[in-house]
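Of the protein chains in this complex, all but one are displayed in their positions.
Showing chain A:
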Amino acid sequence: MSIQGQLNQEQIAWRAAQDIEDGAYVNLGIGFPEKVAAYTIDGREPIFHTENGVLGFGRAPEKGEEDWDLINAGKKAITLKPGAAFFDHATSFAMIRGGHLDVAILGALQVASNGDIANWRVGDKGVPAVGGAMDLVNGAKRVAVLTDHVTRDGKPKLVEACTFPLTGVGCVTRVYTSLAVIDVDIANARFVVLEKLPHLSMDDLQSVTGAKLHVEGDVGALQVPELS
């Protein structure tokens, strides 16, 4: 099935940003999840954490203004906001594992209905690299995933059981996809649809999802502004 009007990455990031509360401590994964910062809601002030020991960083510096001692986990130059703090790596991961982060937002290869996530390795070829992903999925109060609903060749990314190597078990609490917002009921291993694109039927959504979708009460309309 080809799907019209799927959300692009900016729109998925915008939708995830709507759920970040004022004062929340937030870690955004490298790449796609970093886009969430740009859609912070006026009047809310989330505090962004990066694994390499900074709380309270802001936008990227202008080109030529980089200080390479001041980078994020993606090794990109950052700037500080007033009230920022530095700390060593053990303290940084105490924040993560100790349950002090309100939300970690990551990308994923697959998410299973029991909350398992695979996002660090496709197979056993090449050089494996894990970084902080396995710590983040086990520590933050909320673990949210941003992803296209299906792979480039149309395979479901929301599945009954992950086939790629796991990053963590029973940890993802919400998935923001190009078609829907879906909660993970980890205890009962169920995907629960919160919102879907208005023109999409539940049958359409189910047909591109690799595990049974559940509904509790009303399914909201997933409505986002035009962004590119």
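Descriptive notes on the structure:
Rule of thumb we're sticking to: a residue touches a chain if its C-beta (ideal position, glycine included) is under 8 Å from a C-beta of that chain, and two chains touch if they have at least 3 such contacts; residues count from 1.
Following the convention adopted for this analysis, contacts and distances are computed from a predicted model.
A single chain of the complex does not appear, and UniProt lists its protein name as "3-oxoacid CoA-transferase subunit A", one of "Carbon-monoxide dehydrogenase small subunit", "3-oxoacid CoA-transferase subunit A", "Porin" or "Branched-chain amino acid transport system ATP-binding protein". Taking the complete complex into account, A:G132 is the one of A:G29, A:G132 or A:G210 that touches the chain left out. When the full complex is taken into account, the listed residue touching the unshown chain is A:L70, out of A:A24, A:I41, A:L70 or A:A189.
Listed here are the chain A residues that touch the chain not shown: 50-54, 66-71, 75, 86-90, 92-93, 96-97, 116, 126-135, 138-139, 165-169.
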